[in-house]
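Missing here is one protein chain; the remaining ones are kept as they sit in the complex.
Take a look at subunit A:
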Amino acid sequence: MSGNILEVTGVTKVFGGLTAVNDVTMNIPERSIISVIGPNGAGKTTFFNMITGIYEPTKGSIRLAGRELVGLRPDQVTEAGIARTFQNIRLFSSMTSEENIMVGRHSRLKSTFVDAMLRTKKFHESEQEARDAARIMLDFVGLGKWRNELATNLPYGDQRKLEIARALATTPKLILLDEPAAGMNPRETEDLKALIRRIRDELGVTVCLIEHDMRLVMTLSEGITVLDYGSKISEGLPHQVRNDPRVMEAYLGRGAAAGEYGKEERPHV
């Protein structure tokens, strides 16, 4: 590990009177797999949306390899080296798998409007590059056979993988996965786990994921950050977080965490 790829310092996001994310600081070491967990409504996706530039933080700083990202547009953040997937799959439904990934390549292609009109050498080179990237990425996630299939016609689990492949096509330094295992069966989840490891090991891309599947999180992550009501309540290695009373409290309620489950108050899960 050679330092932090992403340094988030004291970010806060206020919507009207509601503080969705409150003074969260988090560092992601290079080439690591980090998870962000927390109960529903803890502000995890808002946190992701701030890193990727969809929301501008009310306060705080976000640095990717030393470069300040706050104030950049989402497409500029992607160009800087952060790619993401979405909690509810957002593929381009009228495009094939290959074309979806070629869109992911957009910011890395050099050809311009004029090149496209005049069909210059640069245009042909960049189209070839995009197609090559698409082939490599489809093979990487194991979707080679779906290359010319419409994205919407893919099975659900494969759509998730295609979204990951599309994000990887942007050649990111860091990839943010928003609930990649949502709706997957245990076998698909195992596949996904292997894929995430390969993203880190073979491509050298740092991974940060939001996930509710605790088994996946605990076995995969090298570090976990726990958010609750917008604040960071715990951070550390999986076993440390698992045994943190504050985390149990957040997930199960105060009584349960204190070992008095069922005596005083019902847990609010």
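Basically, a contact is a pair of C-beta atoms (placed from the backbone, for glycine too) under 8 Å apart; a residue touches a chain by one contact, two chains touch by 3 or more; residues count from 1.
Just so it is clear, contacts and distances are computed from a predicted model.
Selecting from "Sco1/SenC family protein", "Sodium:proton antiporter", "Carbon-monoxide dehydrogenase small subunit" or "Branched-chain amino acid ABC transporter permease", the unshown chain of this assembly corresponds to "Branched-chain amino acid ABC transporter permease" (UniProt protein name).
Of A:T46, A:T206, A:S221 or A:S234, it is A:T46 that touches the chain left out of the display. For the chain left out of this panel, the touching residue among A:S126, A:S221 or A:S234 is A:S126. Taking the complete complex into account, A:R135 is the one of A:R63, A:R135 or A:R200 that touches the chain left out. Mapped onto subunit A, the footprint of the missing chain covers residues 15-16, 18, 20, 40-46, 49, 52, 54-55, 68, 70-76, 78-79, 83-84, 86-96, 99, 102-104, 106-109, 111, 113, 115-117, 119, 123, 126-127, 130-131, 135, 144-150, 152-153, 155-156, 159, 166-167, 170, 179, 182-184, 212, 230.
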